[in-house]
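Handing you this structure, nothing more for now.
Only a single protein chain was left out; the remaining protein chains are all shown in position.
A, B and C label the chains in the order they appear, each numbered from 1.
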Amino acid sequence: MKSSQNKVTTLALAIASLVKDNCHLSIGGFTINRNPMAAVYEIIRQKKRGLHLYAHSNGQGVDELVGAGCVNRLEIAYAGSGRFAPTCVRFRRAVEKGELKVEDYSNYQMTLRFMAGAMGLPFLPTRSGLGTDIIKHWGFAQDLRNNDESLPKQKLVTIDNPFGDWCDSPKLVLVPAINPEVTIIHVQQADRRGDARIQGLTFADVEQAKAARHLIITCEELVEEDFLKQEPDRNQIPFIHVDAVVPITWGAYPTACYKHYDYDPRYLNNYRLAAEDEERYQAYLTEKIMRTADHQEFIALNDDEHLKTLIADPETGYATGLKRDR
Amino acid sequence: MKSSQNKVTTLALAIASLVKDNCHLSIGGFTINRNPMAAVYEIIRQKKRGLHLYAHSNGQGVDELVGAGCVNRLEIAYAGSGRFAPTCVRFRRAVEKGELKVEDYSNYQMTLRFMAGAMGLPFLPTRSGLGTDIIKHWGFAQDLRNNDESLPKQKLVTIDNPFGDWCDSPKLVLVPAINPEVTIIHVQQADRRGDARIQGLTFADVEQAKAARHLIITCEELVEEDFLKQEPDRNQIPFIHVDAVVPITWGAYPTACYKHYDYDPRYLNNYRLAAEDEERYQAYLTEKIMRTADHQEFIALNDDEHLKTLIADPETGYATGLKRDR
Amino acid sequence: MVKKETDYSLREMMAIAAAREINDKEIVFCGTGISMLAAMAAKNISAPQSTIFFETGAIDSRLEEVPLAVADSRVMHATAVNGGLAEAFATMQNRFTGSRVVGILGAAQIDIYGNLNSTAIGDYQQPDIRFSGSGGACDVASFVNRTIVFMQHEKRKFVEKLDYFTSPGWIDGPGGRERIGLGPGGPEAVITNLGILRFAKESKKMYLAATYPDVTAAEIQQNTGFTLDLEEAEEFPPPTAKELKILRERCDPQRLILD
Partner (left out) sequence: MVKKETDYSLREMMAIAAAREINDKEIVFCGTGISMLAAMAAKNISAPQSTIFFETGAIDSRLEEVPLAVADSRVMHATAVNGGLAEAFATMQNRFTGSRVVGILGAAQIDIYGNLNSTAIGDYQQPDIRFSGSGGACDVASFVNRTIVFMQHEKRKFVEKLDYFTSPGWIDGPGGRERIGLGPGGPEAVITNLGILRFAKESKKMYLAATYPDVTAAEIQQNTGFTLDLEEAEEFPPPTAKELKILRERCDPQRLILD
């Protein structure tokens, strides 16, 4: 029940109780910013398998879940980590080896699909995709869709505008809603009952959160309800959508968390190097993820000096002057 | 051109240059809060006629424009001013006398129509309206629509869900986009190039603003660009949508402006009493509106003592303890 | 009809009756006027964990003074989130949150299936009486699981056929909502100045569930434009001293809505 009781729990419990094998999961963030990495690593530690993952442009989080073998099916618009990996390496290998079923959409299509889910609608329209292979090529074939209640029967549907030439849009692409069983997002501030405030760009996190049957919020800071209620204009997610609240500092590391810390260029570059080699990658998984009991231990693998360099400048919101070339 | 030049102008100039007779106009606010009243009164003073007005639940602003004879056609969801006028009086008279053509929608339908306009889409879907007379009864008949390029050919269209029973929605109502020629909203803060910050509930102002071909923003405070850029999370409208910026204190009076002043119960009650009688209403129009040169003079009709009682408590955002029974 | 002297007003009775319908932990959609008082009373009496919610985008408002409109700045104070209409209605259409919302509505006309008219009496194009229109009423009635309706109990308001069908109730009976494409749920109670009416499980037809003290079932039938089943009618327990105290002192001390 998503009412106003205290929902604070541990990451281990939240993942164990809500993220089941083969469940339909969506994670927030974008490429190298505000990915719910602590949750991603906990899912890997708990060896979840067969996940059906939804994302728009999540780079690091998606690639680590795919690399660890947690994901069977992926609906996505973009799998890259900016300059650190124009195409996510483990994602690319898995697709090229046929180990991962992918269905491609555009960023706006994925955003609208989450928005439709949040609005309680079966679809939303757009002009994006007309004439392209995004409409023609389905990642999940018709028979798979017919035998899986959790998938819409069609990937995308093109219709003529029922209002004729109104708004100069003779044709529209209808994108089907996504209602993930679980969405996980990382935010800067939340209170015990689940009200949440994201600082900086929200990406599609709010839509992903409200579209989900169950919502796990990890937060840098656990704050008092009255603190958030003093400036409700700055909050985005009311507690009525939330199942679990997990306070966890550095919860988005190695991706960035605006106003708190920057992404870690060294980690992301080393990750790419590891990802490019099977042996190195297995070593990475074992040493960095599986051998650390939780995110706190994982973060503790860094010396404080290094972490200090990542702390955000309170004015700019990022680590001004951070050395980012390697 | 809506680029980053200084767009500050006077209300008289903004209305004269952008609000033409017979134009399609939309105004922001909701019942008795943040209506762009200064602009409404200036439109009345400039004797604009034949306006096609769009609103969702604007009470006071709509009723004064209708009462002054500025409006021929109205698309609306709700015409009331809360406890001060459960049904707006001049609106009611005009409709009952057949002097005003009205087309009814629901609040969500109107919101989605503005949202579709803002999104550059010809329509958006909803389940609201299924089975009701909102779909069956058109305020504007087919022949009127066929002969007016500015109206969609249908009021509302019901379709079967192309994705079958996806999201348990067998049928959807499609609501056509609205792209007003001009939208006018009143906000708490804006800068010279038009970036704007609304405090408190945004109602559908942001959608109305972005759907419009031309946008006039009236603001309580004109602030420096750098001030708004220090906390961009709190801004809603970027300058790229804006044509004119008009700083005008008490710009929403007699409706409320959260964090600045409350609605004026005395004015709103007196307005209703005047509105109920033809003679009294003509006297009201002459003395309060036509004989005042601008909003400043109009506000000056109040003694300072009275205005002081309306000043918002900085913490609650309204005039705590304000006498509201008459 | 004749009204006896009582130590509470009928509006107070109606507000308390509606408040008693609200379950704890529900999200309460309220409109302007008495429905706000009902929500405030419920929150202060029987449903402390209920969440007050407005179509304007305010959720979990801290109502220290009674708002005189759903857009009153008083609904913006100390909310969980200040959003807008788009967010508010999406919360009700949303599959997971909408099912936990109870909507409180009012109307000018109601029929035996709880369908509502809040738009016009007479011809739509040039009505005899024009009302405010749907506002959010059609949206709420279409989206949420339960609605409670406030009505003045008069024959011309409880009608065989609505002059204008603004908001869906049970449409034309069992399966009616499903046939037109709406989800489950619908009106549960109609609270009037004479008593409480509910809808039969099977037929979805309105019946008399309770009469206020000193009001007879016959009196209620006389003021209803269609035939009511009166068999189930019980006498409604009057407001308690505690309920009245909270309603008067905590919810509307200025009696802005109660009078």
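Basically, contacts are C-beta pairs under 8 Å (C-beta built on N, C-alpha and C of every residue); 3 or more make two chains touch, one makes a residue touch a chain.
This one's a predicted model, so the numbers in the text were calculated from it and none came from an experiment.
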{"item": "Visible contact partners (per top-of-document touch definition) of the missing chain", "value": "A, B"}
{"item": "Residue, one of A:96, A:143, A:279 or A:305, that touches the chain absent here", "value": "A:96"}
{"item": "Hidden partner chain, touching residue among A:71, A:204 or A:274", "value": "A:204"}
{"item": "Candidates A:41, A:54, A:78 or A:123 - the one touching the absent chain", "value": "A:78"}
{"item": "Interface residues of subunit A (partner: the chain not displayed)", "value": "29-34, 56-57, 59, 76-84, 86-88, 91-92, 95-98, 104-109, 111-112, 115, 126-134, 136-137, 139, 167-172, 200-207, 256, 258-259, 262-263, 265, 312, 316-318, 320-321, 323-325"}
{"item": "Missing-chain contacts mapped onto subunit B", "value": "1-5, 118-121, 179, 195, 210, 212-213, 226, 228-230, 232-233, 235-241"}
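FYI, only the chains that are shown with their structure count from here on.
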{"item": "Chain nearest the overall Cα centroid", "value": "B"}
{"item": "Interface ranked first by C-beta contact pairs", "value": "B-C"}
{"item": "Intercentroid distance (Cα basis), subunit C paired with subunit B, Å", "value": "27"}
{"item": "Distance between chain centroids, defined by C-alpha means - subunit A, subunit C (Å)", "value": "41"}
{"item": "Contacts with 2+ other chains: residues of subunit B", "value": "126-127, 167, 169, 172, 200"}
{"item": "Subunit C: positions in contact with at least two other chains", "value": "76, 82, 93, 95, 143"}
